[in-house]
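As you look at this complex, bear in mind that one protein chain is not there, while each of the others sits in place.
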Amino acid sequence: MTAGTDVAGTTTSAGDAPAILHAEGVTKRFGGLVAVRNVSFDIPEGSIVSLIGPNGAGKTTFFNVIAGLIDPSEGFISFLGERMVARSVRAWAEPFFWLAPSVVAAVVGIGLGSVGSRVGLDVAVLAAVLLLIVSLLTAIVRPPWYVRLLIRAGVFRSAKPNEVVNRGISRTFQNIRLFQNMTALENVLVGMHSRMRANLIDSAFRLRRHRREETEMREEGRRWLAYVGLEGRDDALARNLPYGDQRRLEIARALASHPRLLLLDEPTAGMNPVETSHMTALFGQIRSELGITILLIEHDMRVVMGVSDRVTVLDHGETIAEGTPEVVRANPLVIEAYLGKGAAS
Amino acid sequence: MTSMLASNPTIREARSFLRRHQSLSILISVGIIAALLPIVATVPPFSGFGNQRDFVGGFADAGVFVLLALGLNVVVGLAGLLDLGYAAFFAIGAYTFAYSASGYTGLDVPFWPMLLVGAFVAAMFGILLGAPTLRLRGDYLAIVTLGFGEIVPVVFLNASAFTNGTNGITGISQPNLYGLFGIHGFGFTNPWLYYFTVFGIIMLTTMILYRLQDSRIGRAWVAIREDELAAASMGINTVTTKLLAFAIGASTSGLAGVFYASKLATVTPDQFGFTVSFTALSMVVLGGMGNIWGVSVGAFVIYEIQSQGLKQLNNLVQTARLPTLHLGPVTIDWATINFLNYQYLLYGLALVLMMLLRPEGLFPSRRRREELHEVDIEPSEIEPSEIGPGALGGEP
Partner (left out) sequence: MTAATVSPSRSRQALGRWKLPIGVVIALVVAYALLYGGVIYQSHVLSIPTTAAKALDQAQQQMINALTIGAIYALIALGYTMVYGIIELINFAHGDVFMCGSFVSWWLLTTLGFSGAISNPVLLTVVLILAFAVSMVVMGVVGVVIERVAYRPLRNAPRLAPLITAIGVSFILQNIVFVVVSNSLINSPQILPNPIIRFGPISIREINLFVIVLAVALMIALQAFITRTRLGRAMRSTAIDREAAQLMGVDINTTIALTFFIGSALAGAAGVVQGLYFGITVFNIGFQAGLKAFTAAVLGGIGNTTGAALGGFVIGYLEVLSSVYGYGQWSEAAVFGTLVLVLVFRPTGILGQQTADRA
């Protein structure tokens, strides 16, 4: 099968829907340790793709690269045709790019000041200091217009986790990372953070946008809780929920941001067979009813074989096999790499 | 026991009624308290400690600390950022007003708009001083904010050309109502005017802070405190959210500073040292981190203990005629002892004891108490639907 990049920049996998996510040569090194080595693959839109492999194969590292938590050492990730996560221009040089405008402002101000008269000096120095402060703040806060400016200037920077969410990717975690002391509904509301527009003024003065959003979002939050099977548990504290429900809540929270792509990191870990099959059915529902693409890290072969459209196998950071579940299962390399649960069946 | 009380339907109804009309209930409750306090001051045993006018003046000073505690509560209690240099923003608010309404610069901008300007300027500095701390973990953040808290008064002290150094700025003008209710300038003899002013500010501040807490930004703050990584992964821009916490926190400090400068008519660098930051932190911690009412009440009570209670203790001990103690070159003379010197010792002890015994503070928010003690679910509260297939699932 051929995969390529066409003129418009969208990448395709032949024979499937267009790729919603394209990873190209992603490599991640931690000091001397290579966790992920030259991994490339595509996720076709509307499919469920599983990422499997023995422990320590680099699956979660790769996930974290997609999610923007880690910058890759090499390679890039593009989502919906737009490059999103990539190695930034030599990490050590990055501060200089951020600080350059400030330095220029300072120099210009002092230059102007020393040339001008006594009054001019004060004003110019003051202006230079203000410019310096503003540019330092911009360097720290990194507003989107500034980022676009820098990209146009040829400096690229990887997307941060919250920007990744804004683009349409959300995730769950291998070790549940709910907000333990917030209620289930509040957790889901936080998941909706990126979709809400109410700002400081709206909230402080209870303007219409705030009121409307709060009501609508709470309603929607309750619907998401019901969707994953937590109906009526709005006010339960996350930490008091049973383990399986916590996993479901994490998924509800991730769905609340209306993602196009959902990253699930071992979502059925620690569950019994009944719970696991419920979750597997949920994944299928999410894909077919909501049209959301899912990338799944899994160890449970029943889930992988039962629900995936495609499977990619990692071992020691490299892709060793890729294809439909049946093809992968029969691949001797895969069997050799590890005997997963239920693989014999 | 308390959780069973909480599930009582009447209380639930009352609570949801309060939540729906939150702003109004806040305004009314603060108003009632403001009306009651001067009356309490005339009742024994308080009446024995001083006359009502002195009390009311003291309450107005306490109000300043209530504002400080409210702001620090946003930074420490909600967002979980341990700011040890909070007094810096207090100083900035105070000096801002000093520059705009005193003989030093010759300007005389009215008090009321300056409240907003002072809050805004302090908020800007909140962003500025908070920015370097954004990527630091809790301990380092504390130290850096501590350092800033030290540096700001030092700057005010040493840049004498701009700030008049140790002598500070004097002759700051007082609030003026320009004939409203027949009042013009506040002067120095009538404490009631200051009292009602500060409580008015507290009323509005509390209302706005409650609204922020119960909104998208409030949830974002708590999410960051709970788990910053997960919060970022949910789409929260941790940089802007933390900066906003610093800004809002600093702004109430700015309000307090403007009021303080105006009431005292003088500002000097030594009024804004670490002891102020430490006192504010003690008030937030002891009152109940994250709980707006808790920290307000805590701040007020602690301030009153400090200003009134210790004085009374002095009287008590000094008249008790205990024998003097000699330990080497060190002497303890009970007749001349001054417990006011001990106040920071007591704060220190109180903080340590609090953290060991009741870290959620005296009046914790429900969330905080559950966070710090494992609150068990009472059997009566488990509904049958909770016991389903998932509950039998394997443990991680």
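Think of it as A and B in the order they're written, each chain with its own count starting at 1.
Basically, a contact is a pair of C-beta atoms (placed from the backbone, for glycine too) under 8 Å apart; a residue touches a chain by one contact, two chains touch by 3 or more.
In this text the structure is predicted, and so the values were computed from the model without any measurement.
Novice: Which residue from B:158, B:190 or B:315 sits in contact with the chain not drawn here?
Specialist: In the complete complex, the chain left out is touched by residue B:158.
Novice: Which one touches the absent chain: B:120, B:192 or B:274?
Specialist: Going through B:120, B:192 or B:274 one by one, B:274 is the residue touching the chain not shown.
Novice: Per the definition of touch given earlier, which of B:56, B:193, B:261 or B:285 contacts the omitted chain?
Specialist: The single option touching the absent chain is B:285.
Novice: Could you tell me which of A:50, A:64, A:158 or A:257 touches the chain that is not displayed?
Specialist: Residue touching the absent chain, from the options given: A:64.
Novice: Applying the definition given at the start, please give the residues of chain B touching the unseen chain.
Specialist: Residues 76, 80, 82, 84, 132, 135-136, 138-140, 142-144, 146-147, 150-151, 154-155, 158, 274, 278, 281, 285, 289, 327-330, 332, 341-342, 344-345, 347-352, 355-356, 359, 371-372 of chain B touch the chain absent from view.
Convention: only the chains that are shown with their structure count from here on.
Novice: So, what's the distance in Å between the C-alpha centres of chain B and chain A?
Specialist: Chain centres of chain A and chain B, defined by C-alpha means, are spaced 38 Å apart.
Novice: Using the touch definition from the top, list the residues of chain A that touch chain B in their complex.
Specialist: That would be residues 67, 69, 133, 136-137, 140-142, 160-162, 165-166, 170-171, 173, 175-182, 186, 189-191, 193-194, 196, 198-200, 202-206, 210, 213-214, 232, 237, 239-240, 242-245, 248, 253, 257, 269-272, 274-275, 278 of chain A.
Novice: Considering only the defined contacts, which chain B positions touch chain A in the complex?
Specialist: Going by the criterion above, the answer is residues 23, 127-128, 131-132, 134, 208, 211-212, 215-220, 222-223, 226-227, 229-240, 243-244, 248, 367, 370-371, 377, 385-386, 389-396.
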